[in-house]
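Apart from one protein chain that is not included, each protein chain of the complex appears where it belongs.
As written, the chains take the letters A, B and C, and residue 1 is the first residue of each chain.
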Amino acid sequence: MPFAAQSLLFPSEGEESDMVALLSMAALIVAGIVGLYALSAALRTAREPAVVLPYESGLLPQQHAVSRYHARWYAVTVLFLAFDMEMIFMYPWAVVVADMGATAVVEMFGFLAVLLVGVTYVWREGALRWT
Amino acid sequence: MPEQTLAEAWGLAPAVLGVVAVGLILGLVVAAVDRAVVVGGTVGTVAAPLRDGARLLFEQRRTTLAPDRLLWRLGCAAVPTLALLSLAVVPVGGRTLWSTSADLVWFNAMEALLWAAVWLVGWGPNAVHALTGGYRFLAQGLAYELPLMFALITAGLAAGSLRTTDVVTAQEGLWFVVTMPVAFVVFVASAAAFAFWGPFTAPAGPDIAGGVTSELSGVDRLLVDLGRAVFLGAAAAMATALFLGGDAGPWLPGPVWFLLKTFAVVTALVWVGRRVPVLRPDRTVEIGWMVLVPMTLLQALVVAVLVLNGFYA
Amino acid sequence: MTELSGWAFTAVAVLGVLSVAAGIAVFVVDSMARATFALLASFLAVAGVLLALDLVYLAVVTALMMTIEMAVMAVFMIMFMMNPAGLMPMTMVHNAKGSAVIGAATFVVLAVGIWTIDWPTRNPPRPDDSTRQLGEAIMGSHMLVMLVIGISLFATILAGTVLATARGRYDRFGPDLDADRPDDPVPGGFRR
Partner (left out) sequence: MHHGGEVAGLAMASTGPDRDGLELDVLKVALGPVLPGWPTGLVLRADLQGDVLTSAELAWLDADTRPAVEPDRAPQEAALDRLARFLDVAGWPTAARDARRARNGMAERANRDEAQRLAEAVTRRVNRSRTLAWTAGGIGGRGSGGDVLDRVRRWCDMASGQLVEDLPATSLKDVAALVEGAEIGSARLIVASLDLRPVQAASASEHVHA
């Protein structure tokens, strides 16, 4: 087996051997992608890429597109980042609910209810719409 | 060890190759079903995505004026990489390639990394349509990320574990989809949003001339299209594992059931998804926050109460 | 340290160097996008370190949060910084001398701290499931932390929205808040 050398180096012990599997998978994917690029380079007859202007529906672009982009929903990001923080708690919470009992459920949903009040406030302020 | 990973069961090389192969096959299935629904099924439906892929390999590449080549290329390569890596925690044949105490979070993280990858695909070419598409993807992410997380958490909550194989085992009595239909539907729909496919295709929408994909050519386009299809297939497989009992089923061997269910999820998703127009991000953000988030939370609450009553034990 | 296998030790070392290198890259590159994603690369390397230390949940959640946060940061960097794509030559650093002094001083303080503190050793054996352990801690002894964070997140949402938005409910529903439909420049998902 081609990977025998690796299993000698990293004795198969629990999660560590899993990690080897994951790393091998990542390596295989990267190799596949590099291989595709190489294959395409070998196969195509037009080696040089065509240098074209960005597509602007038939006319020539007048300016570089990568400018200071006015994201219209920037207010949503504030809400999202704050709400998102709570996920750090919620994943581990899900694991222990059965053991910890009703108090854990009450506490978590109390916490979420507070955040949902915040969401409703943001919605009423119109911050969930494009400015 | 009670739990065995694929690598331990099959050996490292077959396991890794197997998972990647399953991912590519799932992607091909998604592409073929999608084509059958959009264009109409013919004999060549399965071959068509392969033919398109081969054509992209031969195609002359294009590059735009002053692109950010490094980030563009990285984004393109990251899309299929993340899609395939998310399969590391999806049970194939009852086992996952990688089994940890946080499998569901891994799946979630691979999808979250798509935020960066797809935005980079839009940013790279220095073109207005692609840029607009990249930002639309972020806007969609803001709307669907939390519902997707809550759906994942709900499944983990009922199983009392974030390990996918545990979630599958916990469904021996009753498939989770029965008690958490909302989480199931939201999970599949949000996953489609992160593959920006079907009704969620706004980041690559026809109204912005293909958006993030508009300036892609050759291998770059192949990688992004492949990544989208594989991610959709991986999400269908994950939905099967989390909500449809994984490989449980009578008479037939487990892996066959697993593939059949995944195929059914893909078909249902494509059938429904292609019957509606694109949902525009400037409207879905509000729905995501004011409808999907409370609904998935309510679903989680219901499941939490059931857990307290020992329903899933 | 002794608990780490050679494999994990190598991984931590390599990823540590990688994360520092990516951190330096943030100040070297011209483009806001590249700076942001160099920072993301640095964070992902840190997530890799956590993974090598067998703290899977923390590792994965770091990668998850940081990716989303960096994507959002990219939005704001590109919104507010001049020449965000770095198409025109520019420098990413201001007040280089002052910040170098501050940076070096902080590094010295932290390094001295790390090497002089008598770190506690781990007595109980490694838990099978660090995620469960974390859940028990959050829901048990550290509940107060979560409650405080909940309130501060709520305050963050409110304050952030008030500061970030130019229009508020009075602009939308009129001075008496009695309009049937809000007056918005772009309609949203709800028809009212």
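Please note the rule applied: contacts are C-beta pairs under 8 Å (C-beta built on N, C-alpha and C of every residue); 3 or more make two chains touch, one makes a residue touch a chain.
Bear in mind the structure is a predicted one, so any value in this text is a computation, not a measurement.
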Completion exercise
Contact set (omitted chain vs shown chains) is A, B, C
Problem - Option from B:Gly94, B:Pro199, B:Gly218 or B:Gly288 whose C-beta touches the chain left out - result: B:Pro199
Fill in the blank from the handout: Out of B:Leu17, B:Leu57, B:Leu70 or B:Val278, the sole contact with the unshown chain comes from B:Val278
Fill in the blank from the handout: Which of B:Arg61, B:Arg136, B:Arg221 or B:Lys261 touches the missing chain? It is B:Arg136
Handout entry: Footprint left on subunit C by the chain that the document does not show
Key = 79-80, 82-83, 87-88, 166-167, 185-187, 189, 191
Practice task
State which residues belonging to subunit A touch the missing partner chain.
Solution key: 56-59, 61-65, 67-72, 130-131
Fill in the blank from the handout: Against the hidden chain, subunit B presents residues 37-39, 65-66, 128, 132, 135-136, 199, 201-202, 205-209, 274-280, 282-283
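Quick note on the criterion: only the chains that are shown with their structure count from here on.
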Problem - Chain pair with more C-beta contacts, A-C versus B-C - result: A-C
Exercise for the section: Please work out the Cα centroid separation of subunit A and subunit C, and write it as a whole number of Å. Expected result: 14
Practice task
For subunit A, write out the residues touching at least two other chains, lowest number first.
Solution key: 15, 19, 64, 66, 69, 71-72, 77, 79-80, 83-84, 87, 91, 94-96, 99, 108, 119, 122, 128-130
Exercise for the section: Would you please write down the residue numbers of subunit C that are in contact with two or more other chains? Expected result: 33, 56-57, 61, 64, 68, 72, 75, 85, 87, 129, 131-132, 186-188
Handout entry: Complex contacts: residues of subunit B adjacent to subunit A
Key = 1, 5-8, 11-13, 15-17, 19-20, 56-66, 68, 77, 80-81, 84-85, 88, 97-102, 104-105, 123, 125-131, 135, 138-139, 142, 145-146, 149, 153-154, 156-157, 160-162, 209, 214-215, 217-219, 222-223, 282, 285-286, 289-290, 293-294, 297, 301, 304-305, 307-308, 313
Problem - In the complex, subunit C residues that touch subunit B - result: 31, 33-34, 37, 40, 56-57, 60-61, 63-64, 67-68, 70-72, 74-75, 85, 87, 128-132, 186-190
Problem - subunit A contact footprint on subunit C (complex, rising order) - result: 5, 7-8, 33, 51-52, 54, 56-57, 61, 64-65, 68-69, 72, 75-76, 78-82, 84-85, 87, 129, 131-132, 134-136, 138-140, 143, 146-147, 149-151, 153-154, 156-158, 160-162, 164-169, 171-172, 182, 184-188
